[in-house]
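With one protein chain held back, the other chains of the complex are shown just where they sit.
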Amino acid sequence: MPETNMLEKLTHKLAIKNEMIREGLAEALSTFLLMLFGNGSVAQAVLGRQNFGTFLSINLGYGFGVMMGIHAAGGISGAHMNAAITSANCVVGNLPWRKLPAYVIGQFLGSFIASATVFLMYYDALMDYAGGNLTVTGPTATAGIFATYPAPYMSLWRGFLHEFISTAVLVIGILAIHDKRNAAALPGTNALTIGLLVAGIGMSMGMNTGYAINPSRDLPPRIFTALAGWGLEVFTAGNCWWWVPVVAPILGSVVGIFIYNIFIDFHNRPLMEPDSGNEKGKQNVELVVSTELQNRM
Amino acid sequence: MPETNMLEKLTHKLAIKNEMIREGLAEALSTFLLMLFGNGSVAQAVLGRQNFGTFLSINLGYGFGVMMGIHAAGGISGAHMNAAITSANCVVGNLPWRKLPAYVIGQFLGSFIASATVFLMYYDALMDYAGGNLTVTGPTATAGIFATYPAPYMSLWRGFLHEFISTAVLVIGILAIHDKRNAAALPGTNALTIGLLVAGIGMSMGMNTGYAINPSRDLPPRIFTALAGWGLEVFTAGNCWWWVPVVAPILGSVVGIFIYNIFIDFHNRPLMEPDSGNEKGKQNVELVVSTELQNRM
Amino acid sequence: MPETNMLEKLTHKLAIKNEMIREGLAEALSTFLLMLFGNGSVAQAVLGRQNFGTFLSINLGYGFGVMMGIHAAGGISGAHMNAAITSANCVVGNLPWRKLPAYVIGQFLGSFIASATVFLMYYDALMDYAGGNLTVTGPTATAGIFATYPAPYMSLWRGFLHEFISTAVLVIGILAIHDKRNAAALPGTNALTIGLLVAGIGMSMGMNTGYAINPSRDLPPRIFTALAGWGLEVFTAGNCWWWVPVVAPILGSVVGIFIYNIFIDFHNRPLMEPDSGNEKGKQNVELVVSTELQNRM
Partner (left out) sequence: MPETNMLEKLTHKLAIKNEMIREGLAEALSTFLLMLFGNGSVAQAVLGRQNFGTFLSINLGYGFGVMMGIHAAGGISGAHMNAAITSANCVVGNLPWRKLPAYVIGQFLGSFIASATVFLMYYDALMDYAGGNLTVTGPTATAGIFATYPAPYMSLWRGFLHEFISTAVLVIGILAIHDKRNAAALPGTNALTIGLLVAGIGMSMGMNTGYAINPSRDLPPRIFTALAGWGLEVFTAGNCWWWVPVVAPILGSVVGIFIYNIFIDFHNRPLMEPDSGNEKGKQNVELVVSTELQNRM
């Protein structure tokens, strides 16, 4: 009985009631899982010299990471794990702008800590692989385990376009998977389905730019590598590539929402009298701007 | 409030009430997704010299593409993404013939635009791969990224038979996955199941002809390559192969419906008095010709 | 209207009311699908010289084939597709013995026709691969595309044991996936789950004997190859291996049921007064012998 009371009190002490902090924590944990599975699978393919992983296992690693992240935070924050999706949600009015910082800080922290964890877990392998040299380019480059770099043949603007289109496709897919007025995935299976969507993007649009399609997946690991020994070349490499996976996905997300609306959703809403001004009219307007882009179940 | 009214009005302006246009748009978007994932995964395997993709990732790329296409249009148009399935639906009376053009135009547009998108995204890689030469045959041939070509050892008529049988199997599979009087997939999981069906066809019947099993998957990309620099050889190659993936799947689809009915569905319908002429009789007749071949949920 | 009546009459003519024939047809179609996907994926891996398939794609090919077979016949016949499972169902009283021939004949016909179909589809590739020589052994042996042969290092009795154990595991898995008093797969997803079970068996117990685990998967294709040009060596090869995949799975199936009962099901039934002799008692006894081994939904 006394123990029970102590536990009750402890729970009440530890329980955070602030919704924004709770959502930030959820984004941190889910992005941590995404990045641990994702970057871990790249580390294994690179450092294992293709004997313990291939581009396919990298695609599946990010896919299963997304799946686990959605299970870990979908019911709390919507499991964005992606600053582009968070900002797109703010743009279309799904998420109040004041919540944006909590989401992005959570995602960046989770992503940064996951990079440090992969570094920690693979440190001996890293040392063994390149004899202690942490390089961004060259035959034993390892910076690509953490952040993305464009293929040598890619021009900057086409890389931008690539990330822009890939992210639009990601967002179209997420919207379709959740669209209950269309052919949504069965509730409770959308984590798997979105995971396979991300795996599919990696298999078909992954080679040229490394498919960041997500600022939270790319920038914090890049900062980590800058601090951990790879140096500032991580920002200058690829013709100063670093800002592309930050900016292009944000624009691509918004355009993805627009495309899904133009092709499907605008024409598929419950019909409503215009200018009625009543509650139902408001509800309709809300539908206009609140296409589901979160993984809330 | 004024903004709300403006949004309402805009929505009403943009919302297309015409069912045929809406279905055409849905077919366009879903076929676009199918082809972007599919052709993208071939591009990655070819241009990445097997380091970024294999025949397995191509199989999965088309499979996940089908899955995403079904999520994107299943509730609007049935997500055919395949002129053979659309015409088979017309033949058996599931779809009025007058809708056929809207479906096929939508599919062809989506498929053509996806080819252009893959070309745009992989342009630098294409240039890097073959030094700017866009060839249909030879060691660095790249036309096969877009449309299908038979293996060198295949005769034309056997290739025809191959596409014919593969498409019949596709249609048998789709019918079985939707058949609620048999062992249908759980609603909301059939997108994944049909995706795996297509992946399975690629793994077991993909090598000889490239498993087009779909005019909308093959003809528009071929036209695109003819225009984009590969020239008219795309139509003459493989003993003028181009018409086979157009004609054989259409015939195969109808035969697939016939086979599923002969083996399963004819004998598995609610029994009914013949010549009763009442509503129930009509319903029965409707069942005869309306075996579900669409992905409507 | 007249057309409607004609269709009604045609349907009634074609509709087979005899349950056994309907079940035989369902077994034929489902086994055909299983074997077309399965043997097709082996053909692609062998004849494509590992460029169009690997052992993994063979494992997935059989897995997706099982999945499609269950969708195609699960609601009609239970989709055994396996004479060992059919006979085990008869032994435990799930299926009347008089139905056994219809099931097995259906399975064998489906399996034989699938072999012929693979032969037809891959004929040009077969000719190209070995210059027209259809051999059972040697560097360009192709008989293994159709039936299974043990690895050269395997002794006959260990191969028997291998098939015996693998089939027992298959049956334990099927029972567990359907066991509603335990942790069954969600109805409508068991086709996928059993497909993955078979893929898993191939990945972990496939190398030594080719994991026939099924007389209907092995004997009809072997007979087909004997007739189609490989000759009687298909029966003498591997120390007269042919009878092992027929006999061992039948024994293994029964033992698999026994193991699942000893470890799980006997102790997990609704408790009942012994010797009560009432209806409930009978129901209990029925449960003893009717553990679900079919894919009926």
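The first chain written gets the first letter, and so on, giving A, B and C; residue counts start at 1 in each chain.
In this text, a contact is a pair of C-beta atoms (placed from the backbone, for glycine too) under 8 Å apart; a residue touches a chain by one contact, two chains touch by 3 or more.
Only a predicted model underlies this, so the values are computations on that prediction, with no experimental measurement involved.
Colleague: Which of the displayed chains are touched by the chain that has been omitted?
Modeller: A, C
Colleague: Using the definition of touch stated at the top, determine which of A:I85, A:V171 or A:L192 touches the missing chain.
Modeller: A:L192
Colleague: For the chain not shown, which residue from A:I105, A:A125, A:L156 or A:L251 touches it across the whole complex?
Modeller: Only one of A:I105, A:A125, A:L156 or A:L251 touches the chain omitted from view, namely A:A125.
Colleague: If I consider the whole complex, including the chain that's not displayed, which of C:A130, C:M203 or C:V255 touches that chain?
Modeller: Reading the full complex, the residue touching the unseen chain is C:M203.
Colleague: What chain A residues would touch the chain not displayed?
Modeller: Looking at chain A, the ones touching the missing chain are residues 4-5, 7-12, 14-17, 22, 25-26, 28-29, 33, 36-41, 43-44, 47-48, 51-54, 56-57, 60-61, 64-65, 67-68, 70-76, 79, 117, 120-125, 127-128, 186-189, 191-192, 195, 295-297.
Colleague: So which bits of chain C touch the chain we can't see?
Modeller: Its contact residues with the unshown chain are 55-56, 59, 151, 153-155, 158, 161-162, 165, 169, 172-173, 176-177, 179, 181-187, 189, 192-193, 196-197, 199-201, 203-208, 259-260, 262-264, 266-269, 272, 274-275, 277, 281-282, 284-285, 288-289.
In the analysis below, only the chains that are shown with their structure count from here on.
Colleague: Think of each chain as a node with edges to the chains it touches; is that a line, ring, star, complete or other?
Modeller: Drawn as a graph, the chains make an open path, so a line.
Colleague: Roughly how big is the turn, in degrees to the nearest 5, that lines up chain A with chain C by CA atoms?
Modeller: Best-fit rotation on C-alpha atoms: 180 degrees.
Colleague: Look at both sides of the chain B and chain C contact and report whether the same residue positions are involved, with over half shared, or different ones.
Modeller: different
Colleague: So which chain ends up closest to the centre of the protein, judged by Cα positions averaged per chain?
Modeller: B
Colleague: What is the distance in Å between the mean C-alpha positions of chain B and chain C?
Modeller: 30
Colleague: Approximately how many whole Å separate the CA-defined centres of chain A and chain C?
Modeller: 42
Colleague: Among the residues of chain B, which are close enough to touch at least two other chains?
Modeller: Where chain B meets two or more other chains at a single residue, that happens at 56, 186-187, 189, 192.
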